[in-house]
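Here the complex is missing one protein chain, while the rest keep their positions.
Coming up: chain A.
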Amino acid sequence: MVQSKKQKYLFLAFCLVPTFILFSIFTLYPLFSGLYYSFFDMSGSSQAREFVGLDNYIRLFKDEIIPATIWHDYFLVITKVIGIMIMAMFIAVALTQLKIKEAPFYRIIFFFPNIMSVVVIGILWAFIYNPDLGLINSGLEFLGLEEWQRAWLGNEDWALTSLVLPSIWAGIGLFMLLLMGGIANISKSYYEAAHIDGANEWQQFWKVTLPLVWPQIKISILYIVITTLNGSFIIVQVMTGGGPNNATHVMGSYLYQQAFQQYNFGYGATIGVMILVISLITVLILQLLLKRDKVEY
């Protein structure tokens, strides 16, 4: 049966319009509102506001904390990408290739942090890092390494590094599953052929597994980068609140502080615009860097 043009448009409208309306309300409208508010001086706790043009943007460039927050975000991005990808890949290969009998059990264990709220993870790890009762300092004491003990989250030099571990721990499971799916799709015959050609397991990993799961790796890296730039503020907010002395502030937590704790909502919106621009530029650069032809054997 041939559809008329009208029917075709009606069907398209039926599929797209509801989504488009929701997208407009929940994504486009806040996006443009944020941009609009960035030109105002407003507290965010009332409707009063004053148009200040580009003043908030000038302030953004003069703010000494902003470069530090950008660096902190990228520090988390880099360490998370490296940590999560290495760990997720290692576990995915182990659970798919090494024929471990308890693989389903480990899969659940490693995925478990992903079903926990980031807030819960933050609170849990804040206890683990507690200077007096925490597991880490107690463990160091048990091992006779008292000189390594410190107030991890209260130390200006160590606080940011301390946030990396829970961030990686919380992120491994999802990417492990993604990579396991990719590895499971690789035909066994490639490994058999490689084996017959004399390739050891390490060579099989580099020459067969890695090239064939590249699309999954690429998606994983992009996803980690975007979620870190947009969402790392939760773990920061819960575990350190950006302190001590701004040592762990990321762009998102600084936005929150300015908009909702210091009542500079307009300036907070300006920081939001900066996060959007930086995220877009980062993703574009990553798309270029990760461009690699799809491998097929």
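The rule is short, and it goes like this: contacts are C-beta pairs under 8 Å (C-beta built on N, C-alpha and C of every residue); 3 or more make two chains touch, one makes a residue touch a chain; residues count from 1.
Everything that follows uses one rule, which is that contacts and distances are computed from a predicted model.
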item	value
Omitted chain, identified by the protein name its UniProt record gives, among "N-acetylglucosamine transport system substrate-binding protein", "Basic membrane protein A", "Transketolase family protein" or "Pyruvate ferredoxin oxidoreductase"	"N-acetylglucosamine transport system substrate-binding protein"
Among A:21, A:54, A:135 or A:284, the residue in touch with the chain that has been omitted	A:21
Option from A:75, A:152, A:175 or A:233 whose C-beta touches the chain left out	A:152
Absent chain, residues of chain A that touch it	9, 12-13, 16-17, 20-21, 24-25, 28-29, 32, 43-49, 129-132, 150-156, 159, 240-241, 243-246, 257, 260-264
